[in-house]
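Now for chain A:
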Amino acid sequence: MNLVLNVQKSFPGFRLAADVSLTGDKIGIFGASGSGKSTLVSMLAGFQKPDAGEIILDGETLFSGSGKINVPPEKRRIAMVFQQHSLFPHLTVRNNLLYGYHRCRAEYRAIHLDMLVAVLQLEELLERDIRTLSGGQQQRIALGRAILGNPRLLLMDEPLSALDDTLRFQIIPYLKSVSDQFGIPYLFISHSLVEMRLMTDTVLAFAHGEMVGKSSSEQLARTRMGESAVGYINLLELDGMTERNGMCAYTWQGVELLLSGSNQNTVGGLFELSSKDIILFKRHPEAISARNLLECTVASLFGSSSKIGVELRCGTGRLVAEIVPEAARELGIKQGAIVYAAFKASAFRRLAITAG
Partner candidate 1 sequence: MFLEQSDLQAIWLTLRLASMVTGILLLLGTPIAWWLARSRSWFKGPIGAVVALPLVLPPSVLGFYMLLAMGPNGPVGWLTKAVGLGNLPFTFWGLVLGSVFYSFPFMVQPLQNAFEAVGDRPLEVAATLGASRLDAFFSIVLPLSRRGFFTASILTFAHTVGEFGVVLMIGGNIPGATRVASVQIYDHVEALEYASAHRMAAVMLVFSFLVLLALYAWRSDTQKRG
Partner candidate 2 sequence: MKHVIKNILATLATLLLAAPAVAAEVNVAVAANFTAPMKQIAAAFEKESGHKVVLSYGASGKFYAQIKNGAPFQLFLSADDEKPAQLEKDALTVPGSRFTYAIGSLVLWSAKAGFVDPKGDVLGKGNFGKIALANPKLAPYGSAAIEVLTKRGIVTTLTPKMVQGENISQTFQFVSSGNAELGFVALSQVMKDGKISNGSAWIVPDVLHTPIRQDAVLLATGKDNAAARALLTYLKSETAKKIIRSYGYNI
């Protein structure tokens, strides 16, 4: 997908300006609430008219202030997944799913209901009343409905923020898989760095109505490390558990990790480990209570004058630890140095369960 987004819009007390050309299939728009990202999405979908500028999607001009073009939303072939409550309550799940499909020109219809139902695992829900579904089920259906019309672009406006964490990370694989399987590029809007890293490649960061950066989602997370109370979140996908002394042992990127027993019932899943929970040693400590101690190489250093992010290579994997500059000096940390990273078995938090 190629998207030229050059728009200006003013409200009393707020001005939004963006001028960017995007290429990619998994693009994120990141920003706090009030940063203007929702307005941007709304203009892309065609609900709001920019004051000036142009929007060009894959060569087709959807809006042009100077050329007086403003394609109405229903003709843009841009589908959208909203934050919540977007299903039509008077229709069954099946008819919700088919709403866009029926309104899509026959030549564009490429995705069959059965296929989609299988991918999103909606078989059991098809004849259900919308009002009896959970928030997560509703979002899966909303996603399926958006996809069935085979849009050129899928906008996802905070699609997970109304869900609790467990549901959130259960849905992410669905969100990604529909794009991968059906070849539909998306624009993912969120204020969550973790979601950005899981969902997108390129991220535009917005603040106060202006674009403040364009980078990879990984890069963005590192830049934002110092601003976040929880630091940089290491995301680890773990599977192949074996039980050892009441703990769970996983092999991750060639190294072994021990997690405390609360995860016993699962085969694997997505786990987070905060950069703040990793302690670095210059030499191998003699004995230590933390159950994980890895020998790592410093791959890179980043951060600000108050906080330093240390990117570690452990086995074939990468972890980021966060330390203060004084500690960095004492450890004599520099790129290529060997350090020992320690973290507790209880420092992990499971985000999602891998089905299996």
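The working rule: contacts are C-beta pairs under 8 Å (C-beta built on N, C-alpha and C of every residue); 3 or more make two chains touch, one makes a residue touch a chain; residues count from 1.
Candidates were picked such that all candidates are chains of the complex that A comes from, given by their letters.
For clarity, every value in this text was computed on a predicted model and none was experimentally measured.
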item	value
Complex member in contact with chain A (any copy), out of 1 or 2	1
Touch list for chain A against partner candidate 1, complex	45-47, 72-80, 82, 85-86, 88-90, 99-100, 103-104, 131, 145-146, 149, 151, 155
